[in-house]
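Heads up: the structure comes next, in structure tokens.
Of the protein chains in this complex, all but one are displayed in their positions.
This part shows chain A:
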Amino acid sequence: MGQLSLKNVVKTFGDFEVVKRISLDVQEGEFVVFVGPSGCGKSTLLRMIAGLEHTTAGDILIDGNRVNDLPPVKRGIAMVFQSYALYPHMSVYENIAFPLRVERAPEKEIREKVEAAAAILHLDSRLDQKPGNLSGGQRQRVAIGRAIVRQPEIFLFDEPLSNLDAALRADMRIELTRLHKQLSTTMIYVTHDQVEAMTMADRIVVLHDGHIAQVGAPLALYHKPENTFVAGFIGNPRMNFLPVTVQSASDEGITVEFQGQSLTVAVDVPADRRAALAGTQVSLGIRPEHISLGAGNAVIKITPTVVEHLGQQTIGYAKLPDLEDNFCFVLPGTQMIMDDQSVNVSFATSDCHIFDSDGQAFERQIDLSAMTVPAPVLSE
């Protein structure tokens, strides 16, 4: 068991609404990641699920039971904190054993469970040490050990890796994915790091200003973002949004005029909106990694102001007329381009996204199952 439902959950601090009517179903055994920029309400939402924050309105259900007023233990929830929150005066063994001691479990059971948890987390040789003598990664594992020893139905992780350095974070990411496979328990994970979200999640919940911007599998968010926020948030560097004018809309998609070129992007447009669309301004979204040198469906002559050579890829930034942000492009490998020298780049219309003036996407006519993992996101 470990099925979680949020029904119109609201959290306000004074007059300020942090979480705005969020509804979400999390299936048993699922690994769900809440992702979003700072202040989007993701941590508050997690703390409400945990039982650390009072729920202003709405219902939180676990396995069909309303748990709004239950303490964390009765909810069957364990949480790993961003700051580890280890008990500094206790050994690793006692830290992991703490929830069992609270329950007054027999000594023999405590020993068995703590040793089992320590074995899973490779902490066997550290049991007698104090947290102060451990490295960041080991401390985080102790915090996880304290969570798993009680065998909760749902695990909550509040940015558990954000205090670790990059190399350790990659290792722990793999460990956590492995742990999820091993325990097959529902896990809810909060992060602002989209790489963690993309690599670990079964489903990602993108939060923006207290509401859900989109829920979906990682690649679905990447390939079919429903709005400009998700399109810009998922993917690094972020998607370029180019202002274009609609020429016509049909079954084939939307034809737009971009720098004198007529591009037809294959998206679904509801029949009743087609007539009104012609002549309006929309955003053409194209990811930096989908831009290549030379000829293509759409060609732009640009003069990069900055070029970053990373070896495995070359990233360029250019100023475009009527575009506030830099136009960014990522080319594979080491490309012989220099800053302040103009170059022709192009992209395929099949890689384009179209967003209406409200920032909502027209659904792309692509088959997600045919999509492969794009290289630049994973190679980060």
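Heads up, the rule we're going with is that a contact is a pair of C-beta atoms (placed from the backbone, for glycine too) under 8 Å apart; a residue touches a chain by one contact, two chains touch by 3 or more; residues count from 1.
We adopt the following convention: contacts and distances are computed from a predicted model.
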Protein that the absent chain corresponds to, by UniProt name, given "Multiple sugar transport system permease protein", "histidine kinase", "Na+/H+ antiporter subunit E" or "succinate dehydrogenase": "Multiple sugar transport system permease protein"
Option from A:L6, A:V26 or A:A50 whose C-beta touches the chain left out: A:A50
Selected from A:P99, A:P288 or A:G316 as touching the chain missing from the view: A:P99
Residue among A:R139, A:R287 or A:H353 touching the omitted chain: A:R139
Touching the absent chain when the full complex is considered, from A:V10, A:V73, A:L183 or A:A266: A:V73
From A:F34, A:Y84 or A:Y189, residue that would touch the chain that is not displayed: A:Y84
Those residues of chain A which, in the complete complex, touch the missing chain: 50-52, 71-73, 77-79, 81-89, 98-99, 101-103, 130-134, 136, 139, 146, 150, 163
